[in-house]
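Below you will find the structure I want to go over with you.
Taken from a larger complex, these chains appear in their original positions, while the remainder are omitted.
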Amino acid sequence: MCRWVAYAGPDLHPSTLILDTPHSLVAQSLHSPLGKETVNGDGFGIGWYPADAAPGRAPTLFRSIEPAWYDENLQELAHAIESPLFFAHVRAASGPPIQQTNCHPFRHQNWMFMHNGVLRQFGVMKRDILLEIEPALFSSIRGTTDSEALFYLAVTFGLAADPIGAMGRAIREVERIGDALSVPHPVQGTFAVTDGSTIWAFRYSSEHRSRTLFYSEDMGALQETYPDIDRLRQYGAGARVIVSEPLSDLPGAFVEVPESTVAVLEDGSYRQEAFLRDA
Amino acid sequence: MCRWVAYAGPDLHPSTLILDTPHSLVAQSLHSPLGKETVNGDGFGIGWYPADAAPGRAPTLFRSIEPAWYDENLQELAHAIESPLFFAHVRAASGPPIQQTNCHPFRHQNWMFMHNGVLRQFGVMKRDILLEIEPALFSSIRGTTDSEALFYLAVTFGLAADPIGAMGRAIREVERIGDALSVPHPVQGTFAVTDGSTIWAFRYSSEHRSRTLFYSEDMGALQETYPDIDRLRQYGAGARVIVSEPLSDLPGAFVEVPESTVAVLEDGSYRQEAFLRDA
Amino acid sequence: MCRWVAYAGPDLHPSTLILDTPHSLVAQSLHSPLGKETVNGDGFGIGWYPADAAPGRAPTLFRSIEPAWYDENLQELAHAIESPLFFAHVRAASGPPIQQTNCHPFRHQNWMFMHNGVLRQFGVMKRDILLEIEPALFSSIRGTTDSEALFYLAVTFGLAADPIGAMGRAIREVERIGDALSVPHPVQGTFAVTDGSTIWAFRYSSEHRSRTLFYSEDMGALQETYPDIDRLRQYGAGARVIVSEPLSDLPGAFVEVPESTVAVLEDGSYRQEAFLRDA
């Protein structure tokens, strides 16, 4: 129900991806060609790690309920910031109120999380989901979304030690709760999570027809293929994004991540593996 | 660049028109089939006269920069208010900042004004336009839009005594200023103005290709034509709207106002006359 | 940590109490002489029942995170509304985020609730409190405050059938939870609740040193005592308020409600009785 961008690579101004590409994230906030909703105007957020940050440093968040397309502070900051790893998200609310604490990304210590999609009938499942969250984490939940609840469920299930396993267990737990309450296809979406150095992005839904997810091809190869496209030269070697939908129409620039897959950006390289395909 | 509704008739909850019709104004804020921009999410406003108000009473305004589709207060108020004459507007900003003082409708004493369209290259013309406004009115201008400037120009030119004439003189003055500054086709739009008992709605542009404008047919006739449509029964005799675009797809319910025309709602009846066709 | 006003009587513009008295609620938002915090700028809310409403009708809410002193819509609406029973509240947040869903009053069906004070160490007690709320009500909780949680606890414990008993049981339950978690003096505050015809206002804290609470004297007697004060004449017979602190310095106009007491406004008359004094 939302659109998002996750970037890792050499220090980059977020404006490059969220303002200055043909289908930038802010452009998608007004009109998203592949989105379930074409308008993603229910607030936005950006979270970034500073250049040269020590491992384990918490990211900075800037979130607002204003539509991304007219928020002047976003324009200012996206040009001023430089970061080697950032998340940006525009929201199309599926129910929970439009308020800053419900804007993605969510943060826990040095971790960030964002989501496009929905836990279906969240009002029905919410109490049972919250009960599964580690009680010591309970007061860290500041908003009221399905997404943040899933994030803390994953933290509960060991996100820090085993991100892929913990996300899998959290999703399975929601599916178990949903099944018990007769909620059809409880989980839908794409999910991005990071510890500040690696990005894990999941494409998964209970019905195996998930929201779209793409990664960008190797930047060096792209620059060779398109030597005349000046825009590409602002990206350094190893720059990569994972996104809800392509940021441009450049053939070959964006590759779809398959259904039930986790995509991993680490040390400038991309890999993917099957995720929850055993169901 | 916006969408609007002007209602006159028996006391009505604004929710009937701005929330509960198939193409309600709030629905148009997310998706406007006939709008130049399909999203009108840059704030909204509603202004209404109370039931049984004495003539000359100023209207009440509720305006916000939040998109109309998610503003919870708008949902509350649109159901709580009852009014015999109200304006409602959703904005797609053409340049001036998105702030409450730039949300339509604008108010001066017992008068209200709203606009869909643009004074082209307003930054170029603004100083000269402001200079033509009566100096005593200058400090009444609270926002920074082209629309409010045109409103105060019309007030300067005698809106209270002769609304149609004053609007004509104000538009001609902007065209004169624009021509002197080489601004092509300076005026574009539809304009609604009211003193609390009569509504005047203008469709005019310098290039004679104005934004759309419609009025609703006689409600009694519509109710006879569509005896099975329950929704129509909530309107009393004499209920009329003038709108940027039809609020439903009901054949015959909405009639287009011609180019260069002023539409008038008064005492429950509709009439129209040529406006600035001599150019 | 907040200030509030509850009014019952003949139809009244809320502006009379929240804008136009010497120590109006909006004046208290900037400077509250008796408040624990002198500034109550963390949002506000007003909830009102329409004139001539059928019993059981839900109130209308207008809530905003803007400071009450500069919200232009509040100025507009407080003059436009007329109501025989309304609540108004200005917030000084004690921890939970400043967002519209955390602004008082809260509403459930035809009931409204507001609170000045705090459930201490709410982060510690929150999970246990939420678990005591009727699961079917769980998804009705839209915000994240201690106040709203207490409200739904009271709804769970039978607010509709026995308001005084249910409030007592809810407070005792929070005290029980707090004691188990070693939270000293878990409950502090004044609480107002209404079904649209009767107002119950509670002054209670676990340590028996509660925030201040006052009721206004009989209006007819006040008007006789002060025949020269024009301002008093705008109130009809039977107009009464219960307030966090006096709205004026008029001697005799406001009378303090004792500690551990529930004040009741019903059918134009005031009464009070002991509340939770057995502990």
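When the chains are written out, they are named A, B and C in that same order, and each has its own residue count from 1.
The criterion applied here is as follows: contacts are C-beta pairs under 8 Å (C-beta built on N, C-alpha and C of every residue); 3 or more make two chains touch, one makes a residue touch a chain.
This is a predicted model, so every value here is computed, not measured.
We see 3 chains here; how many are in the full complex?
The whole assembly in this structure file has 4 copies of the sequence.
As a working rule, only the chains that are shown with their structure count from here on.
Please report how many Å separate the Cα centroid of chain B from that of chain C, as a whole number.
One centre to the other, that is 39 Å.
Which chain A residues reach two or more other chains?
97
Where on chain A does chain B make contact in their complex?
Residue positions touching the partner: 30-31, 38-39, 41-42, 65-67, 69-70, 72, 93, 97-98.
Quick check on the complex: what are the chain C residues that touch chain A?
97, 99-101, 123-124, 126-127, 130-131, 135, 138-139, 142-144
In their shared complex, at which residues does chain C touch chain B?
Within the complex, chain C contacts chain B at residues 50, 60-64, 72-73, 76-77, 79-80, 100.
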